[in-house]
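With one protein chain removed, the remaining protein chains of the complex are shown where they sit.
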């Protein structure tokens, strides 16, 4: 088990919880870990930071008992971490557009850093309902050039008024975007998928599904024929093509029944 | 499992059976393997040869069903090999006297080669009841200087007439012997122990006991508090000091009862 | 010379090869089962389906034990027979070699599940007997020969499809239970389900799984499964599907030598779906080397 080293409040709901873990610190952008909050739950979380010294973090929004306990974590608390698991985002020099909403920014932060390091052009759109819901503005500002960071709020309290998808759409049309990367509400990601495919732009999204094993055994994380924990959590347009009746539409609940995403 | 690559007749009863085994080829002199003759038995055997190319051998005298089958082995036959196990002989530059009888020559052959390579003075006494019982005369002749190889036969049909222990005793008294190494009938080894201890010369012997596991679990190979498979099969004078009521006198049978050696 | 053939037939069914996806492994949904078949499994067993949808236990539901085993207490989560029947209806006509695993708390519940599913297109049922006997005294169904007999009889009377009784390894009565199943109409046996086990975390000082007890699968149980298969082969005269800890061709061959006509793989799927092809290739190479032409020639040869 790992000890929490610090817990940083990011905005009114979201916290980033830090811990030391050698293995996770060798992750690649978009990989996730299974986080065990003893007595509560075990759940998948994207790694939002990992450095060469073994310091890692996950960025949590409270939903149920597990994440609800996790945001309250205190220095020294014990949590279980296994991973890193899953297929990472592609890191290359294609001109990148990153679009994130809510905790979806978590995997996009290390991705932005990796892409910049690789030397490609990187633009980021951060979306939120309102100013206090925005995540990682500061961190992204440090990661990419000022002119390449865009903020949208649904209510216009900060940055561009509107949905991140609208801004992204115009950027895809105006600029030379090689690949769209996204993580956030699935309906947003589905919209971006449609936009990207129409524009003939590459597309990668990190999806969320209920997970039990994280290692391709239990089958609880299916999106079509894909096991999200193994074939994803990052799926590209090709993976998603056969699952358009699910992606952004339906997901399986714990019992395996379809419910709306 | 391993395939037998050749089976060489050594004398009227003893054969050397060759096989390829990476692990065994990294053995040290005096180590043994557990040889499984499927359908018959599994039994410990000293490695009599091992080279850097993975070719190994054991040198077998037929006693029971397992060894009885083994001497009949043909090229291509499958045998099980696990090991190498056990504590090897000490290989250093002390002036060495090797005394062997019967299949006891098996572990002494790689020992002689290793000692010569190390650069020490190495004398070898090979004993046998009669000329046709001698083992490894040729091989030892190739390993050590001609003047350092001595043969004894009980009946005087070849070499010195008498027991190898008699010759060894005079050599220990006459020459500068640093350490006596021996393997063979236990009564012979016990005699040499007594001679060596009296003369203040170091002593190492490779003993034989019934073995089941070869890895220090089953306890069938005890000599006093020592487990022969782990603490031996090579024991030195210090190990043997507390077991003088057993060494050369008694051994445990399969049920754990004492019987004469 | 023609190479060795991997085709097998058992209980009147024919499969391209002896490998099967074990129940509860990735095959929660029909697309997952299909993918296993497309990846080289001769057939695929569904997650165990019960009468009503079940969410199962809260995570942690799986934990890797230090001994190469996997411990799970998923809690039979499944969408229920009605929804699964619908899902099956979407692949009607594709003749997929799917076997449906079902469970229930006793003969009545098992029967109802069969009634809902039976008109769908699939090859056979596997009866998961490793669940608590809710209609009866509360012990595990698979440990009581009489309950097993009543369940198999009930199911037998409602379907013409072949039935495989999946046996628990957690009892000394496995032969007795197998006999009861066969006498009541089972066409074959699957041996074995997971071994009851537990992991405790020394930091929290408590059992790791939310359900505390779990079922051990993977490497750790292979030699246990093998002994059961070997024993059943000598005592019961119906085909046996081997299951437990198989993750390479050597393991699969061991099981067939012990008496298994086909071999399920579960935990091995952590290697990915490619494991079916890898194992099939290994079996063929072995057969060629040992000069077996048919899988059947190996079955039970270890006796």
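Chains: A, B and C, in written order; residue numbering restarts at 1 for each.
Keep in mind that, in the parts below, a contact is a pair of C-beta atoms (placed from the backbone, for glycine too) under 8 Å apart; a residue touches a chain by one contact, two chains touch by 3 or more.
Remember, predicted model here, so these are calculated numbers, not experimental data.
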(message) Can you list the shown chains that the omitted chain is in contact with?
(response) B, C
(message) Can you tell me which of B:132, B:156 or B:219 touches the chain that was removed from the display?
(response) B:219
(message) One chain is left out of this view; which of B:132, B:156 or B:256 touches it in the full complex?
(response) B:256
(request) Could I get the residues of chain C that touch the absent chain, sorted low to high? (result) 65-69, 71, 139-140, 143, 168, 170-173, 195-200, 202, 205-207, 212-213, 216, 219-224, 226-227, 230-231, 245, 250, 253-254, 257-258, 286, 290, 298, 301-302
(request) Write the list of chain B residues that the hidden chain touches. (result) 1, 36, 38-39, 41-43, 66, 78, 80, 82, 212-213, 215-220, 222, 224-225, 227, 230, 252-257
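As a convention for this text, only the chains that are shown with their structure count from here on.
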(request) For this assembly, give the contact graph shape among line, ring, star, complete and other. (result) other
(request) Pick the chain whose C-alpha centre of mass, unweighted, sits closest to the average of all protein C-alpha coordinates shown. (result) C
(message) How many angstrom lie between the centres of chain A and chain B, each centre taken as the mean Cα position?
(response) 66
(message) Averaging over Cα atoms per chain, report the distance between chain B and chain C in Å.
(response) 52
(request) Report, in whole Å, the distance between the mean C-alpha point of chain A and the mean C-alpha point of chain C. (result) 36
(request) For chain A, jot down the residues that touch at least 2 other chains. (result) none
